[in-house]
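As you look at this complex, bear in mind that one protein chain is not there, while each of the others sits in place.
Up next is subunit A:
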C-alpha cells in the first residue's frame, strides 16, 4: 500500500465513527420517514405500514391545527432578522474599545452556551403573570392588568418571540465579531479620511463587507427557527389553546402523543421542503446584497 492509499484509509477510519452515527441516527431514519409519509403507520399498533399514497398530505390540508402551526412557524421567523440586527450592532460596539469589553462579550454570549431548557425556565419565571418581575415592574409603573404572557393564548406567542430574539443575539454577535476582526483596517481608514460619518461607515462599508456573514446567519437562523422545538415545548408544550404550536411541536405530538408516524413523517417532510424553499430563495437573492 503506497503512502497516498494509506492516508486515504486513515481518513476513512477517522470519519468512520461519525459516518456510522450519521447513517444510524440520521440517514436511515430519514429514509424510513420518507417511506412512512406515504403510509398510515401507527407506531406500536401491531399493524404493518399500509400504503395510502398522498392521503396524509390531503389530511394535512384539511387539518386546522396544521394551519395554526404554519402560521405560528412563520411568526417565529420574525426574531431572526431582529436578533441579527441587534447582534450586529452589539458586535460593532464591542469590537471598538469599550469598558468591560470582555465581560460584556461573555454576558451577551452566555445564553448561547447555556442549556436552552434552563434559559426557557428563566423566561418562564420572568414572564410569570402573578409574581414575575416583568409584570411586577409593569404594575409598579401603573399598568394594573399587565399581559399574561405565556399564560394567555393572545400573548403567549409574543413572549416566545421575545425569548427567541434574546436567545439569538449572543450567537449572532460572536459570529459578527469574528467577521469584524477580519475587516481590512485600510478600507475603514480610507473611508474615515474621506469624511464618512459613523452611520455611513456602518451602512455603506461595514455592513456590506460582512454581508456573507449576514447571509450565513440568516440561513442558519431561519432553519433553526423553523426547526425550533425545545424552548417552546419546555414552557408551553404548544399551548395554551395551541397558540404556540409550531411545525416541530405539531409533528412531535402527532408522532409521540398519538403515534401517528405516517402523518408525522408527512408533516416533517413538508417542513423540510419549506426550509429548502426558503433557503433557496435566500441563496438566489444573495446576488443582490451579498458582497464577497
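Rule of thumb we're sticking to: contacts are C-beta pairs under 8 Å (C-beta built on N, C-alpha and C of every residue); 3 or more make two chains touch, one makes a residue touch a chain; residues count from 1.
Here is the rule we go by: contacts and distances are computed from a predicted model.
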| item | value |
| --- | --- |
| Undepicted complex member, UniProt protein name, chosen from "ABC transporter substrate-binding protein", "TonB-dependent receptor", "Aldehyde dehydrogenase" or "Histidine kinase" | "ABC transporter substrate-binding protein" |
| Touch with the omitted chain, as defined above, among A:20, A:54 or A:273 | A:20 |
| Residues from subunit A at the interface with the omitted partner, ascending | 5, 8-9, 12, 16, 19-21, 23-24, 28, 43-47, 124, 128-130, 148, 150-154, 156, 235-237, 239-242, 253, 256-259 |
